[in-house]
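Up next, subunit A:
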Amino acid sequence: MNELLEILSELHPDVDFEAEENLVGDKILDSLDIVSLISEIDDKFDVTIPPEEIIPENFNSAKALYALICRLDEE
Partner candidate 1 sequence: MLFNSLPFVCYLILTLVLFYVIPKKAQWPFLLVASYAFYAIADWRYLVFIATTTVSVYLVARKVEKINLEQKEYIKLHKSELTKEEKQKYKNKMKAKRWKWLLLCLFFNLGILAVTKYTNFVLHNVHNIINDAAEFKPVDMIVPLGISFYTFQSLGYIIDVYRGKQEAQKNIFKFALFVSFFPQLAQGPISRYGDLAPTLFAEHRFERKTVTSGVMRILWGYFKKVVIADRLITGVTTLIGNTDEYSGAFVFVAMLFYAFQLYCDFTGGIDITIGIAEAMGIKVAENFNLPYFSKNIKEYWNRWHITMGTWFTDYIFYPISVCGPMLKLSKWSREHLPKGIGKRVTVYLASFAVWLTTGIWHGAAWNFIVWGLMNFVVIMVSQELEPLYAKFHKKVHIKEKAFYGVFEIVRTILLMSAIRMFDCYRDVPMTFKMVGTMFTDFDFSVFTNGELLNIGLTTADYAILLIGFAVVLAVSLFKLHGVDVRERLYNKPFGCCYHIMAALQIVILVYGAYGVGYDPSQFIYTQF
Partner candidate 2 sequence: MKHRFKFKKLAFAALILVFWLFVLFSVQCLIVPKYQTGIVEGSMIEEYYDEELDHEVIMVGDCEVYENISTIELWKEYGITSYIRGSAQQLTWHSYYLLEDTLRYETPKVVVFNVLALKYNEPQSEAYNRMTLDGMRWSSSKVNAIKASMIKDSVDKETGKVKEGENFIDYVFPMFRYHSRWSELSADDFKHIYTKNKVTHNGYYMRVDSKAQEDFPPPELLYDYKFGDNAMKYLQMMTDLCKEKGIELVLIKAPTEEPYWYDQWDSQMVKFAEENELSYINFIPLQDEIGLDMSVDTYDKGLHLNLSGAEKFADYFGKWLVENHDLTDYRENPEYSEVWQEKVEDYEKAKEAQFKEIAEYGKIVSLGPIETKENSIVKNLIVLAVLAALCLTLVACNTSSTTEESVNSTSSEAAQTSETVSKNEPAGTPVAKNNGYVMAVNGVNVSIDAPMASLLEGLGEPTKYYESESCAFQGLDKVYTYGSVIIRTYPIDGVDYVLNIELKDDTVTTVEGLAIGDAKSKVTSLYGEPTDSNDSAVRYVKNGSVLTVFLTDGVVSAISYSSEDSI
């Protein structure tokens, strides 16, 4: 989780990712951010997020994103 927060805050140093619950809806993360995020996650967690998982619900908060990573890792 901490590793993920690190990646996130590197993208937007001014955002408190632990508290934000609507990252996509509030347009904090745009499509470019999401793509860099996915490649970083691929790098650090060795988890590939497939395009069908790129939906707002999975990216709206750090928690949700972490849950996604865990789920994909298990499969």
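How these were chosen: all candidates are chains of the complex that A comes from, given by their letters.
Note that contacts are C-beta pairs under 8 Å (C-beta built on N, C-alpha and C of every residue); 3 or more make two chains touch, one makes a residue touch a chain; residues count from 1.
From a predicted model like this one, the values you see are computed outputs, not experimental measurements.
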Out of 1 or 2, the chain that touches subunit A in this complex is option 1
Given the complex, residues on subunit A that touch candidate 1 span 27, 30-32, 34-36, 38-39, 42-43, 48-52, 54-55, 75
